[in-house]
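Of the protein chains in this complex, all but one are displayed in their positions.
Then we have chain A:
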Amino acid sequence: MALSVRSWVANEGGKHLVLVLWLGANTLLFMRTFLLYYCGQQYHYLHQMLGLGLCISRASASVLNLNCSLVLLPMCRSLLTYLRGTHTVRSRKARRLLDKSKTFHMACGVAICVFSVVHVSAHLVNMVNFSVRYSEEFPSLNVARYRGEDPRLIILTTVPGITGILLVLILFLMFTASSYCIRVSNYEIFWYTHNLFIVFYIILIVHVVGGALKYQTNFEAHPPGCLRANQTNPDKTEEESGQAEGDGRSCREEARFQPNSPETWLWVSGPLCLYCAERLYRYIRSNSPVTIVAVVRHPCDVIELRMLKKDFKAHPGQYIVLNCPSVSSFENHPFTLTACPTEKKETLGIHLRVVGDWTERFTELLLPDPGAESEILPMVQQRRYPKLYVDGPFGSSSQEVFNYEVSLCVAGGIGVTPFACVLHALLDGWRHFRLRRLYFVWVCRELQSFYWFAELLCALHHKLWKENRPDYLNLQLFVSQTDGLQNISEERYRPLSSRLMIGRPRWKLLFEEIGRTNKHKRVGVFCCGPKGISRTLHRLCNSDRYSGTTFEFNKESFS
């Protein structure tokens, strides 16, 4: 399948532009600082003592400054939700970049690790040079106390040294616990080590206060190199003028040195305060508990939960994070909203699938045992639901479904939840959106899964037929497990049974059909499901067979 330049630029161009800009900023900063220490007159003597290690360590430090400040910004989720939701950012292209905020965070994290290794290695060389090239001419320039002092002792007895060791240890713990494998299997390790970032930043600010590296303040009066030219006893103070051999420069004073003023706090304090404010805001917002209004059991291990929370507003496609102290005090789990509060109905709803420990335990607390239903008279009891805290809503890429003229939504299994919320919103009123046509493809393993939203789909279908827009919603349901004859037999779900197909969808044909019937339009492709489907769709969006139609890929992701 040939890659189309136009499709590729539409899908990948924005991300790669940001990547190029970021790499450019890092390179520029590195080169500028390197050259400053390499050629700068005020660092001449220091450079003589330390050599290349000085330039590399300082250049990597400035790159570290930049990345330590940038790494916090993509994690300000409430801020990003605000930017995405209220159309403060006007262009849809720019809002699509917000989908990649976690990738940007990881890129900055990797840069921090790589440049930390460079920085530490260069400083180890510096320690050796401080010791070996101990300077009797300029005693104030030294960090070692005497010539030949053990470099390890220098590290352990200076503030930058000890804080540097602690920083490396924390960074090591954070980095090794953030691999994809660990996040998927033992999320708690990742979460608790990553929250050490606050300790990291505090120690970082102490690290730069040490003032080990000094610059020369009076290089006009004492041009570097003029002392050497005079060839006199270095102990004597230099008052002679104009005796330099072959330099022609006068040496009026002795060299004076002053420590560099730390600039890390300038870089880091802004984003750190912003992030801390964001966490505080989220904590305050999530502190009012929600009231659980209804719990419904659905087939295939799915529970629907309806809740009421004061002053909660959400858009379709957003997700919330649940915390249930009775199950686990510190675990937070994200769930996409399947029903947003509206004027008619104030409850918010989620559908959650029972897959791991937390969901199992949570379901046990919410619903009675199935065995207990064998009572003869069903007793209406006041159920004591557990206390639940809701943080959010947070934005995701599915919010953009309404901003394209034509959208294709592909859901795999329980991944239908963001689109269910979209369909609810369309049921309330579809005319005022920019969306004119919606292709909805839902692939499930078992037939029973379609009953989660069968009512909703049929209701929307009937409404659109009545209002004379039969081509607005194009529904295709697929059951991927092919054993036995399967059908949705209920009469009221007739629109679904006639659109049900056995086997997996053939994406190429689907894209071609959409391309033919929507020529020269921009189609938004939204996928929430397994990686295989998402990869196939992404590849198809970047290729070029579709009669002038551009497909823009938007992926929903949670981890």
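The working rule: contacts are C-beta pairs under 8 Å (C-beta built on N, C-alpha and C of every residue); 3 or more make two chains touch, one makes a residue touch a chain; residues count from 1.
The rule we apply is simple: contacts and distances are computed from a predicted model.
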### Protein name as given in UniProt for the chain not displayed, "beta-fructofuranosidase", "Cytochrome b-245 light chain", "SKP1 component dimerisation domain-containing protein" or "Transmembrane channel-like protein"
"Cytochrome b-245 light chain"
### Summary
The listed residue (A:9, A:83 or A:120) that touches the chain absent from the view is A:120
### Task
Return the single residue from A:151, A:316, A:415 or A:515 that touches the missing chain.
A:151
### Query
Which is it among A:16, A:492, A:506 or A:535 that touches the chain not included here?
A:506
### Query
If you put the missing chain back, which residues of chain A would it touch?
117, 120-121, 124, 127-128, 151-152, 165, 168-169, 172-173, 175-177, 179-182, 184-186, 188-189, 328, 357, 478, 480-483, 491, 501-506
